[in-house]
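Right, one structure below, let's go through it.
With one protein chain withheld, the remaining protein chains of the complex are depicted in position.
Showing subunit A:
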Amino acid sequence: MSNVISVGMADFKTAKTPDILLTAGLGSCIGICIHDPILKVGGMAHIMLPTASGSLGGNPAKYADTALGLLLKEIFGMGANTSRLRAKMAGGAQMFSFPGKPPVLKIGERNAEAVEQELKKHGIPLLTTDVGGSFGRTIHFDVGTGELHIRTINQGEKVI
């Protein structure tokens, strides 16, 4: 029997096969999914903003640059090996646009770039992504197979 473990906003969780990690209703946030295919363990972080720099305190799981380190620490604690870790990510949408006003910050896009950089810094290959667009995503990550299942309301479903 596999359990579905829910990851909230600005939260991260780890799991062992056959458990599934879930985060529901990702907009401009990103779900970072990491797993060790040999040990069949992994984790998911639901980050909201690119970087913690400049902000005072707060929840480190909120930011790409601080959440990844925390998530990795927990995955290593489960015995995973850096050289085997693989990553996937989804989210980073631009949900709203105001006519005549270009979005100044494009948080979704910046989130995706920040995650990519952080993964590179930690030497973890990013296998595939499903980011951008203007629609929400609910994602399920199987830490055993590394399959990331993405559901949307109007853009169908896919597995990456």
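The rule is simple: contacts are C-beta pairs under 8 Å (C-beta built on N, C-alpha and C of every residue); 3 or more make two chains touch, one makes a residue touch a chain; residues count from 1.
FYI, contacts and distances are computed from a predicted model.
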| item | value |
| --- | --- |
| Listed names "Energy-coupling factor transporter transmembrane protein EcfT", "Acyl carrier protein", "Ferredoxin-type protein NapH" or "Chemotaxis protein CheC--inhibitor of MCP methylation", with the criterion being the UniProt name of the chain not displayed | "Chemotaxis protein CheC--inhibitor of MCP methylation" |
| Option from A:Ser2, A:Asn59, A:Asn81 or A:Thr128 whose C-beta touches the chain left out | A:Asn59 |
| Chain not shown, touching residues in subunit A | 8-11, 24-29, 48-49, 55, 58-59, 62, 93-100, 105, 107-108, 110, 134-138, 151, 153-154 |
